[in-house]
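Taking it in order: structure first as structure tokens, then the write-up.
As you look at this complex, bear in mind that one protein chain is not there, while each of the others sits in place.
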Amino acid sequence: MPDDVSLPIAEDFQPRIIAFFCNWCTYTASDLAGTSRMTYAPNTRVIRVMCSGRIDPQFVLAALRKGADGVLLGGCHPGDCHYQAGNYKCLRRFRLLKRLLTQLGIEEERVRLEWIAASEGDRVQKVTNEMVEQIRKLGPLRLEKIPTHPNGEAAPAPAEPMATATEGAVS
Amino acid sequence: MKYLYYPGCSLKGTSRGYEESILAIFEKLQLPLQELEGWNCCGATAYMAVDEIKALALAARNLALAEQVAGNEPVSLVAPCNSCYLVLSKAQRHMEEFEDIGDVIVKAMREAGLRYEGHVHVRHPLDVLVNDVGLDALRRAASQPLNGLKVACYYGCQVVRPYATFDDQHNPQTMHELLKAVGAEPVDWSLGTRCCGGSLTGTIEKAGLRLCYILLREAKVRGADAVATCCPLCQFNLECYQGQIASMFGDEVDIPVTYFSQLLGKAMGIDERTLGLKRLFVPLTTAAV
Amino acid sequence: MSELKIVRRIKYQQELDLSFGKDVAATPGGEDLYKCIQCGTCSSTCPVSVYMDQTPRRIIAMTRAGFKDDVLASNTIWLCSSCYACTVECPKSLRITDIMYALKQKAIAEKVYPRNLPIPVLAKEFFSAVMKTGRSNEGRIVARVWLKTNPLKILSHAGLGLKLLRRGRMSIKTERMTGGHDQMRRLLDAVETARAAQPTR
Partner (left out) sequence: MIMEKKSPQEELRIGVYVCHCGANIASKVDVESTRDFAAKLPHVTVARDYKFACSDPGQELIQKDIKELGLNRVVVASCSPQLHEKTFRNACADVGLSPFYVQMANIREHVSWVTEDPELATRKAKSLVAAAVRRLAFAAPLETKRVPVHPDVLIVGGGIAGIHASLILANAGRKVFLVEREPTIGGHMAQFDKTFPTMDCAACILTPKMSDVKNHPNIMMWTYSEVEEVAGFTGNFKVTVRRKARYIKEELCVGCNDCVEACVLKKDRVQVPDEFNVGLSRRKAVYMPFPQSTPACVVIDPEQCLQLMKGKCAQTCVEACERAAIDFDQSDEIVEIDVGAIIIATGYKPFEARRIAEYGYGKFANVYTTLEIERLVNASGPTGGELRLRDGTTPKVAGVIHCVGSRDRRYNPYCSNVCCMGALKMAHLIKERTGAEVFNFYVDMRTAFKGYEEFYDQILSEGVQFVRGRVAEVTDWAMTDEEKGKLVIRVEDTLVGVARRIPVDMVVLAIGLEPQADAGEIQRKFNISCSNEGFFLERHPKLGPVSTFTDGIFLAGACQGPKDIPETVAQAGAAAAEALCLVDKGFVEIEPNTAWIDEEVCSGCKTCIPLCPFKAISRDEEKRIAVINEALCKGCGTCVAACPSGAAQQNLFTDEQIYEEIEGVLSYA
């Protein structure tokens, strides 16, 4: 972000992070982190989906627009998808999403995609902590600071989730 | 790849023969070593006990100097002394691993006008000879092969412990391979990496000499004509205390203790004086050679 | 026949320093101290444990339990020759050699090392030599150490010294750095300052 919009980050800034975890691997790993009593930063809110392939990029955009400072996506390792290849679909969309975010003036580091297997409770802990640290460094997401479009209009600030940029919906 | 030579204090003192033979064989193999200008003591293990960070800072200065000389070129800092090899490697690793150590050293170096980015590759000559020069080149250079000289290859500790970077930690083979390439016959023994006592020989003599005794006796039991070493302190301990060991344990343990590089040099036809072989207390009996 | 002697062996909790283990665990390489399962691999792989009054395994156990005085008074830490055999063989990856260094440092700092033990003296001699010349000269240092701790030894080793001199392996002339001596001293001084500025160490 340009210098003029970066404000000092408050000491007590608690990043708000939404995590979309697939039911079979990452959500289970997250449960395992719990049963193993691995403490980690309390900033993530996990939303369960059956497969990372279900994660519509619009969910990510909606989360950021509604006040999340970062979004974490979690799926099964390549080759391990419960539905054969949903995670690959997710990866493809994720790459495009990152480009889109950059164009919107949002740091791409605010979104992260991780493959975490059901046995990797420790990775949930590690990735969550890293993600929180990363977002802390970036500071709160201030969408009103998004630079204006080249044609002088403000960047589209989607009003309804369903109305967000359809280019997010790529397969 | 640039090769800088870090002699360390011993190679300028008690183990002159090591320096002489190392420089001579590298010259012969057309990989002349350039001595690092302005180097200081590596920090050595004895000092670690008193002030670890200072010891590591001393090592770090050498690394910084090497990096400075090399500019942007990748650089190998060749340290023939096991102890220097370890301390230099340890400084590098500790600075990466322990943030507080790294911070202090980086800050102190800045004060002293030094900078280290971590690009120096600390190497032992065994590593360089096997992996960069290659056994074939050694074989070609061996104009007077050692004809089955039976050698107990003795690596000591710190070249494989705790960081086994270029050889197997439990069963190192680089010295074996080099000496085999020039016609020697390494004996089968299990003590190649057992400690020689290090500085204990000078501080708690009885404990130190016992360790030397075990090594020398076993080398003889296994029928070795000579022990080959790759560390100044090992060579010193094993050679210079043979008299005391004999009287302390009532057992003759006279056996030549050379540097592996001296044996390589001999096989290359370099004369004994140049190789520092004349500096040995127990002369290398050339009967077998 | 010898006389029957009895000594109180029980340890009362108040005789222990319960933070000792944590202190040692906080030093570089000490981080896995509490993972030790007391298997004794360190003691049996140690080539010097022959002479140790406490095996390395016991040193670990005692350190964890806070037997600070006994640990620092043990000859074990001084017999360690830094061969790293225990460190690489430990099934729980404790860096025992580094822990021994940490214990030596603590003993020196608290001045509880055995009087006749030349190691701390050696270390000091070593340091002053390096400060003076940037190099160490083993022969000279060892001679000075013996002079301070056990002068008789010099006589018994005089022959060795002469042999070394004759073969050009020891010189009367002192080896010196070829430059940068001031820089090195500046560096060591700066370590003091930088360390003092650090909150934890």
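In order of appearance the chains are A, B and C, and numbering begins at 1 in each one.
Going forward, a residue touches a chain if its C-beta (ideal position, glycine included) is under 8 Å from a C-beta of that chain, and two chains touch if they have at least 3 such contacts.
Just so we're clear, the structure is a prediction, and the values are computed from it rather than from any experiment.
**Student:** From the list C:69, C:89, C:175 or C:189, which touches the chain that is not on show?
**Tutor:** Considering all chains, including the one not shown, the answer is C:89.
**Student:** Looking at the full complex, which residue from C:38, C:128 or C:178 touches the chain that isn't shown here?
**Tutor:** C:38
**Student:** Touching the left-out chain: which of A:51, A:72, A:101 or A:131?
**Tutor:** Residue touching the chain left out of view: A:51.
**Student:** Check the options A:25, A:100 or A:113 and report the residue that touches the missing chain.
**Tutor:** In the full complex, the listed residue that touches the missing chain is A:25.
**Student:** When the complex is taken as a whole, what residues of chain A touch the one chain not shown?
**Tutor:** Output for chain A: 14, 16, 18, 24-25, 27-28, 30-31, 33-35, 37-40, 42, 45-51, 53-59, 62-63, 66-68, 79-80, 82-86, 89, 93, 117-120, 125, 161-162, 166, 169-171.
**Student:** Please output the residues of chain C touching the missing chain, sorted low to high.
**Tutor:** Touch with the absent chain occurs at residues 37-46, 49-50, 54-55, 57-58, 89, 91-93.
**Student:** State which residues belonging to chain B touch the missing partner chain.
**Tutor:** 168, 170-171, 189-191, 214, 218, 221
By our rule, only the chains that are shown with their structure count from here on.
**Student:** Can you compute the centre-to-centre distance for chain A and chain C, using the mean CA position of each chain? Integer Å is fine.
**Tutor:** Distance between chain centres, rounded to whole Å: 52 Å.
**Student:** Find the geometric centre of each of chain B and chain C from their Cα atoms only, then give the gap between the two centres in Å, rounded to an integer.
**Tutor:** Once rounded, the distance between the two centres reads 22 Å.
**Student:** Which parts of chain A, given as residue numbers and ranges, touch two or more other chains?
**Tutor:** Residues of chain A touching two or more partner chains: there are none.
**Student:** For chain B, what residues touch not just one other chain but two or more?
**Tutor:** Answer for chain B, listing residues that touch two or more other chains: there are none.
**Student:** Flag every residue of chain B that touches chain C in the complex, lowest number first.
**Tutor:** Contacts found on chain B: 9-10, 12-17, 37-41, 44-54, 57-58, 61, 65, 94, 97-98, 100-101, 103-105, 107-114, 157-158, 161-162, 164, 169, 193-195, 197-200, 202-204, 206-208, 210-211, 214, 236, 240, 278-281.
**Student:** Under the touch definition given earlier, write down the residues of chain C that touch chain B in their complex.
**Tutor:** 28, 47-48, 50-51, 78-79, 81-85, 87-88, 95, 97, 101, 104-105, 108, 117-120, 122-124, 126-127, 130, 134-139, 142, 145, 160, 163-164, 167-171, 175, 177-181, 183-184, 186-191, 193-195, 197-198, 200-201
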